[in-house]
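Quick notes on the structure that follows.
Only one protein chain is missing; all other protein chains are in place.
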Amino acid sequence: MPVPPPNLNPPFNIVRLSHAELRVTDLGRARAFHADLVGLQVTHEDAGTVYLRGMEERGHHCLILRQAEAAGVGHLGFKVWEEGDLDRLHAFFTERGLPASWVERPFMGRVLAVRDPWGVPLEFYAHMDRLPPIHQQYGLYRGVKPLRIDHFNLFASDVDGVMAFYTDLGFRLTEYTADEESGRTWAAWMHRKGGVHDIAFTNGTGPRLHHVAFWVPTPLNIIDLLDVMSTSGYLARIERGPGRHGISNAFFLYVRDDDGHRTELYCSDYQTVDPDLEPIRWDLKDPQRQTLWGAPAPRSWFEEGAVFEGAALVESGLKATPIVAP
Amino acid sequence: MPVPPPNLNPPFNIVRLSHAELRVTDLGRARAFHADLVGLQVTHEDAGTVYLRGMEERGHHCLILRQAEAAGVGHLGFKVWEEGDLDRLHAFFTERGLPASWVERPFMGRVLAVRDPWGVPLEFYAHMDRLPPIHQQYGLYRGVKPLRIDHFNLFASDVDGVMAFYTDLGFRLTEYTADEESGRTWAAWMHRKGGVHDIAFTNGTGPRLHHVAFWVPTPLNIIDLLDVMSTSGYLARIERGPGRHGISNAFFLYVRDDDGHRTELYCSDYQTVDPDLEPIRWDLKDPQRQTLWGAPAPRSWFEEGAVFEGAALVESGLKATPIVAP
Amino acid sequence: MPVPPPNLNPPFNIVRLSHAELRVTDLGRARAFHADLVGLQVTHEDAGTVYLRGMEERGHHCLILRQAEAAGVGHLGFKVWEEGDLDRLHAFFTERGLPASWVERPFMGRVLAVRDPWGVPLEFYAHMDRLPPIHQQYGLYRGVKPLRIDHFNLFASDVDGVMAFYTDLGFRLTEYTADEESGRTWAAWMHRKGGVHDIAFTNGTGPRLHHVAFWVPTPLNIIDLLDVMSTSGYLARIERGPGRHGISNAFFLYVRDDDGHRTELYCSDYQTVDPDLEPIRWDLKDPQRQTLWGAPAPRSWFEEGAVFEGAALVESGLKATPIVAP
Partner (left out) sequence: MPVPPPNLNPPFNIVRLSHAELRVTDLGRARAFHADLVGLQVTHEDAGTVYLRGMEERGHHCLILRQAEAAGVGHLGFKVWEEGDLDRLHAFFTERGLPASWVERPFMGRVLAVRDPWGVPLEFYAHMDRLPPIHQQYGLYRGVKPLRIDHFNLFASDVDGVMAFYTDLGFRLTEYTADEESGRTWAAWMHRKGGVHDIAFTNGTGPRLHHVAFWVPTPLNIIDLLDVMSTSGYLARIERGPGRHGISNAFFLYVRDDDGHRTELYCSDYQTVDPDLEPIRWDLKDPQRQTLWGAPAPRSWFEEGAVFEGAALVESGLKATPIVAP
């Protein structure tokens, strides 16, 4: 199945991914992980919720931690260019018979809450409270020095279908994994903001959130985080890395909080603003697409993910045997 | 004079800066500097011209070196989203009585050559030949490992005027220097592609090109270049740095080729895709805007630049005494 | 079995490890690996031999590659303080009934060739040809930018015995692995020159050379090497890493040449010149001693090593089940 051509003139302008809401079972522990250890800045907190941002972000938050009975994902947030885009998105989802409603969210203007065809809860907005810059308050930098949210990665039961839908939304493909045997697409990296991705999809029981990624300054910040985690009680929370992805070319590390929410620390992918950027094709049989340097990922990385509230899980028909570390 | 509000819906979509044509008096020496020392990849060369690209670029070139009698700048190139943008740009310049004509350029589709009101030669195109990716051919990386062109910086005799014109073109302001005494804007950083700038303007006799900047992976690559330059006959070509700019927050180094063309090696600024990004204001009296760490720049950095072929120089009415190193 | 007390006043002064002679079956391929890829500088070569040094070394060589029928290790070289030390070493080995003879070696003064009790061929000298400094000829730096030889690591069938013998030679223990079950020492790191080790011994069929290590500037140089190896035909030569050792605290990578000779690229251990430095004890059951961040090593790393010409292999009585990656 050939990948879809880029949709260069979508009817609305989704600027970038913006934030994720994670449901956590111990808010204090989650705050310790994401703020004290990883280094995101707390911008607001109350009894049941903590809001955080990266060091160069001016929007109020890129991560919401919400106390809940069970771990899961509340929604994935995206910023649009202008208010009119929200109305056009409302029409887009409604016309397709998909859930779409206006909801109230703290620190934000109008918010459109929708579900994609697989049930993933997405929220769009044009205005979020803006905060003063802190990127030059270097005394505040902590942990891995996370600068900004970079992307979401999801398990999808039908990557070809998902890729077509998000192409309609204006997301453009940068890299993908083709499964020659089945003729299907195994995984797809799609962007809006000019990097390798705002959102990626990998074949598997879905929809589930695989990880949220944050951009960090250099590989040495990731090494610093590894040193701290491995000597302060977080050794078991290191899941995979450090390494370089073949796909995206990024230097990466995957860590997990107490609820299993996976965070990728990520740097050094490349600029993709050209409308005629040719997607890079990787073969499912090429192990370097996952790790350029050859070290396999652990089984948990291939199998575990977080469910979205209210989205039914569907198994993928596509199967493969991943090469895993024990 | 207040800075102009962002122009969020310009009639055309300029995607990003693309390339510069530099006139050089010794092509072999210029090639040695930009390819062998700095590390740009030669993509084509003939008797009088060398074309180069950065390691992650797929477009045919980001720098053209052209043998000439005298040093100077041929033109500054920009990529637009689609062919229709070129026609709309043609109308924009023609309606304002500015030069605008269609020209032939190797490796490119239709090219629109114009002059801005101060005579700066700009060229726009939608299609340039695309080359296979080489960003993962690590054996090819050389010198400072330049990944892509990042921005142009120009001296301008009327920064407020220039800022208004480029705002009409859709460039959005990210940072600027205000001169409280005169009520004028001293310098302006404006972007299209989502970083701090595609083009910047600083008060001074203009129009002249101050520098072309290339994005590099980390500050350590800049340190490597300094070590090589200082021990292989290029010591006098190091002009300023390393340091961190207050404005843009980038880590920088300025070097100059045999004709005095200034190249900035640059990394670690921040993402600016939000349409409601608030420009950061710096006061002309704040020396940290230039160098966060306090070391002054040499006089040459404030005064010297390259002329654009066919553009008359105008002195700025605004004067200030820069803090310089000897 | 308690570790031996430090021998603070040995009868001779071994200054440091100096060089290794590796037997290789394809000299051209070995030269490509160690010089072109890793970046050691060739200081002399003839039909059957290549001599190399690190970028900051003034001695003529730290590595000798010698064409041979079969892969193996010729000898391990050590530099002593003065000529008299050679005579005192000659007496030391002779008195113990160990082989000791004076041999001729190119580029060197008097050379004493001996065997330790397990048959490891050691060579001692006071004078090797000195070469002009090149550490500030940055244009010559290549590959991982190896600065100097750092240490040898050997499999030993009787680590407690070996540790006692090398303590008599004046080597001082910095870190060791204790096997509580057997009461034996599993592994020992011993130094002369003020780092964590000049030589280390690990339990296993021995004597065999596990690896020779070179000191590199920063972890980013190791990441650079990984990128180059994985994209230029050397992917299968990456064996383990990058990572941080618990023992030594060093950042490491293990790579192997075509004959399987293992090279460690190593940086950031610590200074050990104090005579009262307390050795750090690690328990055999603590997996962080090998990899602070938790990723297991591959089986080959635990099992494979290079034989010393003329030394009979002895199996160790101590057995353990390593935690390995597949």
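Which chain is which? They are A, B and C, in the order written, and residues in each are numbered from 1.
To be clear about the criterion, contacts are C-beta pairs under 8 Å (C-beta built on N, C-alpha and C of every residue); 3 or more make two chains touch, one makes a residue touch a chain.
In this text, all values refer to a predicted model and were calculated from it rather than measured experimentally.
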item: Candidates C:39, C:121 or C:246 - the one touching the absent chain; value: C:246
item: Candidates A:13, A:49, A:136 or A:205 - the one touching the absent chain; value: A:136
item: Selected from B:182, B:205 or B:288 as touching the chain missing from the view; value: B:288
item: Touch residues of chain C, complete complex, unshown partner; value: 8, 15-16, 56, 58-59, 79, 81-82, 127, 130, 133, 135-136, 147-148, 193-194, 217-219, 246, 249, 268, 270-271, 273-278, 280, 292
item: Contacts of chain B with the absent chain, listed as residue ranges; value: 218-220, 223, 226-227, 229-231, 235-236, 238, 242, 244, 251, 288, 292-296, 324-326
item: Footprint left on chain A by the chain that the document does not show; value: 136-139, 218, 220, 224, 227-228, 230-232
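To be clear about the criterion, only the chains that are shown with their structure count from here on.
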item: Copies chain A and chain C touch via same or different residues, half shared test; value: same
item: C-alpha-based rotation, chain A on chain B, 0 to 180 degrees, nearest 5; value: 180
item: Nearest-to-centre chain - CA centroid comparison; value: A
item: Mean-CA-position distance for chain C and chain B (Å); value: 50
item: Distance from the mean Cα position of chain C to that of chain A, given in whole angstrom; value: 44
item: Residues of chain B touching at least two other chains; value: 136, 218
